[in-house]
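The structure follows.
Note that one protein chain of the assembly has been removed; the remaining protein chains are unaltered in position.
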Amino acid sequence: MEFNLSEEQEMLKKMARDFLTENCPKSLVREMEEDEKGHSVELWRKMAELGWMGLIIPEEYGGIEGSFLDLAVLLEEMGRAPLPGPFFSTVVLGELLLLEVGNKEQKQEYLTKAAQGQVILTLALNEAESDLDPDSMTTTAVAKGDEYIISGTKMFVPDAHVSDYIICAARTSEGVTLFLVDTKSSGIQCNLLQTTGGDKQCEVVFNEVKVPTKNILGEVNKGWSYIERWLPKAMVAKSVEILGGIQETLEMTADYAKDRMQFDQLIGSFQAIQHHCSNMMIDVNGSRFLAYRVAWMISEGIPCTKECYITKAWVSDASQRVVVLGTQVQGGTGIMKEGNMQFYFRRQRVAEVMLGSSDFCREKVAQEMHL
Amino acid sequence: MEFNLSEEQEMLKKMARDFLTENCPKSLVREMEEDEKGHSVELWRKMAELGWMGLIIPEEYGGIEGSFLDLAVLLEEMGRAPLPGPFFSTVVLGELLLLEVGNKEQKQEYLTKAAQGQVILTLALNEAESDLDPDSMTTTAVAKGDEYIISGTKMFVPDAHVSDYIICAARTSEGVTLFLVDTKSSGIQCNLLQTTGGDKQCEVVFNEVKVPTKNILGEVNKGWSYIERWLPKAMVAKSVEILGGIQETLEMTADYAKDRMQFDQLIGSFQAIQHHCSNMMIDVNGSRFLAYRVAWMISEGIPCTKECYITKAWVSDASQRVVVLGTQVQGGTGIMKEGNMQFYFRRQRVAEVMLGSSDFCREKVAQEMHL
Amino acid sequence: MDFKFTPEQEAFRKEVRAFLKSEVTDELVEEVNSGLGLGPAGWEYVRKLGKRGWLVPMIPKEYGGLGASFWERFILNEEIYYCFPEFIQYFGANIVAPIVMEIGTEEQKKEYIPRIARGEIEFALGYTEPQAGSDLASIDIRAVEQDDCYIVNGQKTYNTACHYAQYHWLNARTSTEGKKYKGLSFFIVPLDSPGITINPMWTMGGERTNEVFYDNVKVPKKNLVGQKNRGFYHMMDALDHERMFPITHIQRGLDDLIKYVKGTERNGKLLIEDPLIRQKLAQFAIDIEVGRGMGYRIVWLQDHSKPGGHETSILKVFVTELERRLTYTAVHIMGQQGALRYQSYCSSPIAGWLEHWFLADTRRTISAGSSEIQRNIIAQRGLGLPRS
Partner (left out) sequence: MDFKFTPEQEAFRKEVRAFLKSEVTDELVEEVNSGLGLGPAGWEYVRKLGKRGWLVPMIPKEYGGLGASFWERFILNEEIYYCFPEFIQYFGANIVAPIVMEIGTEEQKKEYIPRIARGEIEFALGYTEPQAGSDLASIDIRAVEQDDCYIVNGQKTYNTACHYAQYHWLNARTSTEGKKYKGLSFFIVPLDSPGITINPMWTMGGERTNEVFYDNVKVPKKNLVGQKNRGFYHMMDALDHERMFPITHIQRGLDDLIKYVKGTERNGKLLIEDPLIRQKLAQFAIDIEVGRGMGYRIVWLQDHSKPGGHETSILKVFVTELERRLTYTAVHIMGQQGALRYQSYCSSPIAGWLEHWFLADTRRTISAGSSEIQRNIIAQRGLGLPRS
């Protein structure tokens, strides 16, 4: 066994930390929350230059062909920043799914562009009353000649308002089918939702949107099986991103406790504060092991569906405990807008229910355990 | 509103405390755990002299005609002692149900004796695979002339081995019926179970036991409706008994923390210990309010089924937290057999699942809320 | 024992409920939810409360109150909290008026209490400073006697309401000798006094609070309230005596959440049919009963004498931690819908308000004595454990 990252991964981590410290200061995070687009074109371009959007893309499509574990290293730093914008959407919701299901032509066309940061991708999966469930999906796609006509309303689509392509899951004759939809198509309307996390999610209305047959991903009616293969990995990606946030929360909280005086003592010398910080550390360390072990398993091609669900379930719950204690220790400072704690506090809330809440994941774990 | 007990109730409480301190020392509790019968005839006689077994029985049957709230006061002290023996079985499982459902003759015969402490009663309700559920009960009672023939195996019957009469719930043609069974009847076999709590519970095998028709309680096939009326009150009685145990746990734990030195300090001056004790106190106070409020409602005849379930759910969970913290603070002392903490630690475990676990109660609360 | 309200109390509750039903308009709710405190609708509403004597029900009639008991005050607040969970605190009515009534001069009582009672003026609490959070004895803003005035210099922080209140309820240092907590005093300071600068600070929930700077501010000696250098004791007494924690806002949250789960399908099933959700909602109903009982007990104690400080501490810890659990339970039940803010699209209005509440009320386990401080108090005062 080896718990350390490889030398290359350590370099990637350091590079990411340095880059984000310089190019994604908290002032930018703050600005992007207020900004309607929530996306800095400048920052995106620089990230593209570093090849980040091509990190997991095979060399034949112009990528770096890194592993899922490499991506995890990067996502942890992004969660720590915390990086605004459509990186997660493009890479995890878009590329990772396209890698799973796209045919050669589709990969050639879209992954090559994505790798260069030329297009932004996202995924429209859930609806107001449908959450990771194919049977209750009401958005439909009806075949008409060389095209499909998509109608329906998708909810909680991250970054749809700045995306070039949306992968849309829609009900077809005998199941769910995935379509790659050009957001310039007529009939698409994006309404920005205001989330607690200050991230950008949209309601996307598809009003008889025409999609050419060649934009079907994989086989017709088999879309959900692709989602089921992809979803556990996406959960891990989200878990790693959360991990970055709670690691940062732990560190800033400990720093605060070492600096803040009350009752003529550093508050970090109070046993209650010490135990809060210890509990945070236990949760962060537990999250770290789960997230990296499963990221490694994915990279190695070891079957790990159960471990993916386990990871998201634990990280969702643990991260909640961590941010609550972080604000508690940091007191007033922790809840003010001008401070940094609040970013992690708010983002945790969105992330823990995204791509599967812990209740959902636990039931999936039970199924994987053949209960 | 008035949160204090009445003067009479305060007197009852004091009398009970004094009596039990003198007559039910921990040495007796210890002895009764080892004893096969677990029942001190001497102590029982003295309690009968005080009229305790007749506390809730109407004067016409030789009782004191006290209220349920009076009973609660007594049960709290018994939980604190903790009193071994069949008081709870006789009074709560027996008398309280008989008061609900017995006819005049039955009350005259059995309650009068019970009030004097001349008979011990209990209730055979659950089975190995049936827990507070009429539909899964497999013990049957078949009519044959002037008699019913009961066959089946009941589980978790408290004090059956020393009881004179068992109220047995059995399946009849179209429902469940309650029978008052003389334990001297042939075909009854009691096997003592060993519980964590050191209390006495039995498996009771009914092998074609004959019960005269006049021993039917209430109407045939309507037994479960009586149980449903009685059960919430019995839960409250159990909750109050638990309350006595956790109140004692809290006090002994605080005393320990004020006496034990480590690291040249009283351990009660450590913030971690202080917060453990505070959490215990919060739980005990919450339990106290719920238990006494609902006991008062029962006494006043105010409908309170939901509140009964609420009480047992909360007290079950809270008591677990309290005894865990109690042992944690008391350290090695808390887990040794020669100490007193362990009584409450072990008894809590049995009590919290008896007459409905918190999961069971929560679902009942949900139903009462019309969810 | 007796756990019911008197018929008179029940009638009073009905009266309050009817009043609120007609007076709590959408406009008012929106204004309060802005996080800015009292605006035009708010002031109007407050004056209407004042007209009935409901701002300060316990104050004697001659000063504009009703001379009512702790119970009436509590019932009033239970109803207000239920119908209007994000309600603004009236610092003047709830904190300042009772203290002034107890320790103020007759002149001070006459000058301030009737105006508070009528809803004409509001106070902002001036306790916290950058270095004095949980540790209020470390208050450092200085008030130095000079002629018939005190000259005040220093800084306060997290002073909510300063931007719309007329007066500052200032706790300042009047002595630097001896123990720190023996040198504090209370002053009433008009917030438009020359030398006061008020800067906004924003919570992550979008609520405004303030930094306040005093630069040679002259405060007349007659504005000293209570005994000089006894300000810390007055502050602690007030906390013990005046605290109340209705939990009807949590009940409201649960009720709204129940409406939501009864009316919302997810994945082809009503949420209410999900056994996990049923357990969570039932647990909430259970916890609320506990909190309600603890709250009534404090009122009963207040009504009889002064409650021991640890009893309010138990209540404060329980209620504020319960509030937090409610917002987390809500998001677990509602999923992504639960993490939407309420200006935005959502299938039920509850989504937004619980989320608004989530962000706004995170401070509740921190401010007015953190949960940690409360637990110290419970252990030391309630159980007699030794101070460390």
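Quick notes on this structure:
In order of appearance the chains are A, B and C, and numbering begins at 1 in each one.
One rule holds in what follows: a contact is a pair of C-beta atoms (placed from the backbone, for glycine too) under 8 Å apart; a residue touches a chain by one contact, two chains touch by 3 or more.
In this text the structure is predicted, and so the values were computed from the model without any measurement.
Though it is not drawn, the left-out chain touches A, B, C in the full complex.
The hidden chain makes contact, of the residues B:S40, B:N215 or B:Q320, with B:Q320. Checked against the full complex, the candidates B:F156, B:W224, B:W296 or B:W314 give a single residue touching the omitted chain, namely B:F156. Of the candidate positions B:E95, B:D164, B:E203 or B:E368, contact with the unshown chain belongs to B:E203. Mapped onto subunit C, the footprint of the missing chain covers residues 274-276, 279, 388. For subunit A, the residues in touch with the chain missing from this view are 1-6, 9, 69, 250, 254, 257-258, 265-266, 268-271, 273-275, 277-279, 281-282, 285-286, 289-290, 292-293, 296-297, 306-307, 310, 313-314, 359, 362-363, 365-366, 369, 371. In the full complex, subunit B touches the omitted chain through residues 126, 128-133, 135-136, 155-156, 191-197, 201, 203, 261-263, 270, 272-273, 320, 324, 327-328, 331-332, 334-338, 342, 345-346, 349-350, 352-354, 357-359.
Definition applied: only the chains that are shown with their structure count from here on.
Subunit C has its Cα centroid 42 Å from the Cα centroid of subunit B.
Averaged Cα coordinates give subunit A a centre that lies 52 Å from the centre of subunit B. Taking each chain's centre as the mean of its C-alpha atoms, subunit A lies 39 Å from subunit C.
Residue positions of subunit C touching 2 or more other chains, listed in rising order: 372, 375. Each of the following residues of subunit A touches two or more other chains: 270, 272.
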